[in-house]
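Below: one structure in structure tokens.
A protein chain is absent from this complex, but the other protein chains hold their places.
Labels run A, B and C following the written order; every chain starts at residue 1.
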Amino acid sequence: MSKPGRHFLHIPGPTNVPDRVLRAMDRALIDHRGPEFAQLTLRLLPRLQKLFKCSGPVVIYPASGTGAWEAALVNTLSPGDKVLMADIGHFASLWKDMADRLGLEAEFLPSDWRRAADPEAIRDRLAADTGHEIKAVCVVHNETSTGCAARLPEIRRAIDDVGHPALFMVDTISSLGSMDYRHDEWKVDVSVGGSQKGMMLPPGMSFNAISQKALDASKTARLPKCYWEWNDMLSANQNGFFPYTPATNLFYALDEALTIIEEQGLDNIIARHERHAEATRRAVHAWGLELVCADPREYSSSLTSIFVPEGYSANALRAQILENFDLSLGTGLARLADRVFRIGHLGDLNDLTLIGAISGVEMGLKIAGIPHNAGGTQAAMDFLAGAEQAEETAPQQAAMA
Amino acid sequence: MSKPGRHFLHIPGPTNVPDRVLRAMDRALIDHRGPEFAQLTLRLLPRLQKLFKCSGPVVIYPASGTGAWEAALVNTLSPGDKVLMADIGHFASLWKDMADRLGLEAEFLPSDWRRAADPEAIRDRLAADTGHEIKAVCVVHNETSTGCAARLPEIRRAIDDVGHPALFMVDTISSLGSMDYRHDEWKVDVSVGGSQKGMMLPPGMSFNAISQKALDASKTARLPKCYWEWNDMLSANQNGFFPYTPATNLFYALDEALTIIEEQGLDNIIARHERHAEATRRAVHAWGLELVCADPREYSSSLTSIFVPEGYSANALRAQILENFDLSLGTGLARLADRVFRIGHLGDLNDLTLIGAISGVEMGLKIAGIPHNAGGTQAAMDFLAGAEQAEETAPQQAAMA
Amino acid sequence: MSKPGRHFLHIPGPTNVPDRVLRAMDRALIDHRGPEFAQLTLRLLPRLQKLFKCSGPVVIYPASGTGAWEAALVNTLSPGDKVLMADIGHFASLWKDMADRLGLEAEFLPSDWRRAADPEAIRDRLAADTGHEIKAVCVVHNETSTGCAARLPEIRRAIDDVGHPALFMVDTISSLGSMDYRHDEWKVDVSVGGSQKGMMLPPGMSFNAISQKALDASKTARLPKCYWEWNDMLSANQNGFFPYTPATNLFYALDEALTIIEEQGLDNIIARHERHAEATRRAVHAWGLELVCADPREYSSSLTSIFVPEGYSANALRAQILENFDLSLGTGLARLADRVFRIGHLGDLNDLTLIGAISGVEMGLKIAGIPHNAGGTQAAMDFLAGAEQAEETAPQQAAMA
Partner (left out) sequence: MSKPGRHFLHIPGPTNVPDRVLRAMDRALIDHRGPEFAQLTLRLLPRLQKLFKCSGPVVIYPASGTGAWEAALVNTLSPGDKVLMADIGHFASLWKDMADRLGLEAEFLPSDWRRAADPEAIRDRLAADTGHEIKAVCVVHNETSTGCAARLPEIRRAIDDVGHPALFMVDTISSLGSMDYRHDEWKVDVSVGGSQKGMMLPPGMSFNAISQKALDASKTARLPKCYWEWNDMLSANQNGFFPYTPATNLFYALDEALTIIEEQGLDNIIARHERHAEATRRAVHAWGLELVCADPREYSSSLTSIFVPEGYSANALRAQILENFDLSLGTGLARLADRVFRIGHLGDLNDLTLIGAISGVEMGLKIAGIPHNAGGTQAAMDFLAGAEQAEETAPQQAAMA
């Protein structure tokens, strides 16, 4: 209960929440039907649009990201509708499972869990769907179980190239606010966001950013819904209100988190995440360990998934690191269980905290007796201390933009 | 933005959250898949059972109470199932509307909005349902729009008397932690709770307390669901985890709120609410205004709804009171709009704050030029200063118990 | 430990601290020798000058108001120096006692404890001091034990009328930020302030506002000093620093408290205190109790001291009120012990909280069996609800200005 110093939280979300945000949330409650709250809502909505880079509405749910997944599906689709997904990780699998449970027919493009959704495979499948039976393509932007980030502009191009009318739904839960994301430019129809990652908020709030095409689809969608119903939200939101009690104290937190993002500049934040991701990968390379993500074009900027050598337990390593250094790392999920550990480097984070975390992993590898080369921390430091170069060699996103 | 002193929050929820609870929530995040969080969950669940007075499981959702309504329905029922509800207020209407939207067939017992669900009417309707087509009786315990509280033991008896097998679902959102509530004793199958009323928490967390009979029903229920799925919850909860990210910071808040409830004693808290409700009603009587609740057996202990005289605007009164005295009162909802204002007197509240609120109403009536007699505040003070007598004349719950 | 609702803190300081101020103080520490802290200091000092209405320096001590009393004396005076004070209450007595202990020769103008320092008596004594042996006139602006406020402009005039060169030192601890105070206009040489009253801060910070004449006097003052030394402070302050570690977290609090004062407007705050004081006095009159302050020109706006009838115990009353209504009132001090209770109505306070406190006193009088008339709360409400009239009949300060 009482360990010295601050916990190092390096799971890929929930992330470190700035003290300013925690303090903003720590506030007496007000009337969610009164004028002060309405003004707060009306101040927040356009700023959320800037974060999603969208011009259409953003809906705020008092729910986890999983709820916003459900909202995306039930507002736009009808029982038996076909949706196309890609089997690229644990969260993609969960979303696919949800689609099935809700009465959709989800097709799962085969893949391994070492790369993101493949634009070519999507293009091919859509090209074959001449009857346009597929109603939606659902892609996880940043698969949090593997650290692979989809090349969304290429997927968008794939859909357009074959002229397929499917809705394009993207889970940006673990990328929004950390990695480049452009709802309008990439013609995403529903973006699914969550509070507890790059947005630097506690969990309990999630989002749908909605295109006109998705709104149109919602007119005829027949999956049953009530809590997730966009219409009720959009109509009440006009005056700053909600169809049911929103998570009011998270609104204060959101206000403050958006202010911080605005102060720092979203582009700077994205660049920082890229820089931290590169520093982390350099440490991994120096240790001689293997990244889960097999394609450098798809390296995630918000987390890094790492294999432990054959015959060693990632969970035992994580437990020792937690015990010895008060550092939480992400666990390997589903088929990656015990083979993988994940370093989250997203949210409210700076260089020295990242070095602290990397050094904790390196010391943990030593204590756990896992074969590795020393020098990972040093490699990360060398990269970070040479900041200018970093900006030049920088990553994938520049190419994507 | 900067009014002096503390806001008087007297809507019937969200309620005043104790500083200790706000401070507990204001805490750095931890790994929701780590051992510390699991221990927290396992510490909370049995204490929630004590609050609901139930021996079966309690499920915690990162959602508003509306979500827990939906969870109750989708886990236990199938498309086209009949449910029996009573048209006794705005929230009852919303729940009925939800049932319809989800594909159920909700029957709405007619009533006015000045009393709670009628045990006799329920008995009669169930007696007539010899084919047992009605799968559930859904009752709002404490209708927050009218201040009428259902006589649940009598409703239970009504169901039993005719030997009807329908599930008994109760919305205890605005009564739990403020008024006497007994899940097991009253053989409730699904109790629907929310954080932001008597539990003294911010909104964003809601609950289902579940009987064995409801669990059995969930085995064959065919309404589609994923976010609300009990099974996933119950299975993950066994080890203190959740199928998706829970609202972690509200867990700290819940821990502290339950500690406060335990320190004060639930029975004492219920008695305090009864005392404050009686003081409020005495003020209303002294003013010569009329209560919405027409049946003294059904007076709510957590809020009081009051008619303004014909020809006056309740909303104008509320606005003037907010402007002049920084006091938020509940608005009249739906058909009661502008005819009714509501005084919330639940949650973390003491005598002097209640007197402050009542005096704010009285001064507001004067400023707004609404016909009334002076002396309501004095009447409330006279009652509260004579505490001992209060305990003798006390309310409905004693009889109910 | 766990009483419901918020404590009613109506001692005449420490006062209610706004949540925004508490939250501002609740912040990670920074380097008090670094640039961020220096900038904070330099932002605060000119705003403190506005509060004192002074153009000379304001010195901030990490100390209680008692420390700032000591600082005023030791920086300006030498062993054996004569100072003139008035025996008008407990705090005046403590300051006099301090002067004696520090090696000064304090002369105490006789008075009763039902009025403030008498301009006429001061004039007469100074007129008689033809040799100018009296080096300083030390006056408590707002005597917190009696609720009597000195007519400072008249005292200033008394000093000027006889052309006496004595320094004019004023304790404004319980008036600053609550009552009209003008360091420069009233030619005060040292104003002694404290954080925990009208400034709405926790205790632990105190102030000297210093005239040029006082600075000149400090050049030759020979009382030994180090912690309180102005020179060290003034020289370090130029760059935003301090000769020893300041109470850094109170600086954040001060920043926020000054922001609140600026948002609300100091004049509005003073008017609010006058209005609350008048409401309180009307309650006292209605109860038929007697004010300690015998001269209406000297009514304090920040607290009201009230005699209990002969033969009753003020402390027993206070204890019963604390026990029954969680309301803290000020105790009678020194010769007023057990004969007097004090209602603090300063700091972050609004109408309904004041009514709550007054009702707590009225209910307490009833429970304690102390002879009184009912109707005090009603009288206060009648006054407050008739806000406009209030502004017209308003108080002493207008005349003083």
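Definition applied: a residue touches a chain if its C-beta (ideal position, glycine included) is under 8 Å from a C-beta of that chain, and two chains touch if they have at least 3 such contacts.
None of these values were measured; they are calculated from a predicted model.
Q: Touching the hidden chain in the complete assembly: which of C:A136, C:A247 or C:A385 does that?
A: C:A247
Q: One chain is left out of this view; which of C:Q196, C:T280 or C:T377 touches it in the full complex?
A: Per the contact definition at the top, the residue touching the missing chain is C:Q196.
Q: Of the listed residues C:P4, C:G65 or C:G147, which contacts the missing chain in the full complex?
A: Of all options in C:P4, C:G65 or C:G147, contact with the hidden chain holds for C:G65.
Q: Give me the chain B residues in contact with the hidden chain, please.
A: Chain B touches the chain not shown through residues 19, 23, 26-28.
Q: At which residues does chain C meet the chain that is not included here?
A: Per the touch rule, chain C residues meeting the hidden chain are 6-7, 9, 11, 13-17, 22-23, 25-35, 62-67, 70, 79, 97-98, 101-103, 194, 196, 202-205, 223-227, 229, 243-250, 322, 328, 331.
Q: Suppose we count only contacts with the excluded chain; which residues of chain A make the list?
A: Given the touch definition above, chain A has residues 1-6, 8, 16, 19, 26, 260, 263-264, 269, 272, 324-327, 348-353, 355-357, 359-360, 362-363, 366-367, 374-375, 377-378, 381, 384-385, 387 touching the missing chain.
Criterion: only the chains that are shown with their structure count from here on.
Q: Centre to centre, by mean C-alpha position, how many angstrom separate chain A and chain C?
A: Result: the chain centres lie 54 Å from each other.
Q: Could you work out how far the Cα centre of chain B sits from that of chain C, in whole Å?
A: It comes to 46 Å between the two C-alpha centres.
Q: If you average the CA atoms of chain A and of chain B, how many Å lie between those two points?
A: 35
Q: Please list all residues of chain C that touch 2 or more other chains.
A: Residues 19, 26 of chain C each touch two or more of the other chains.
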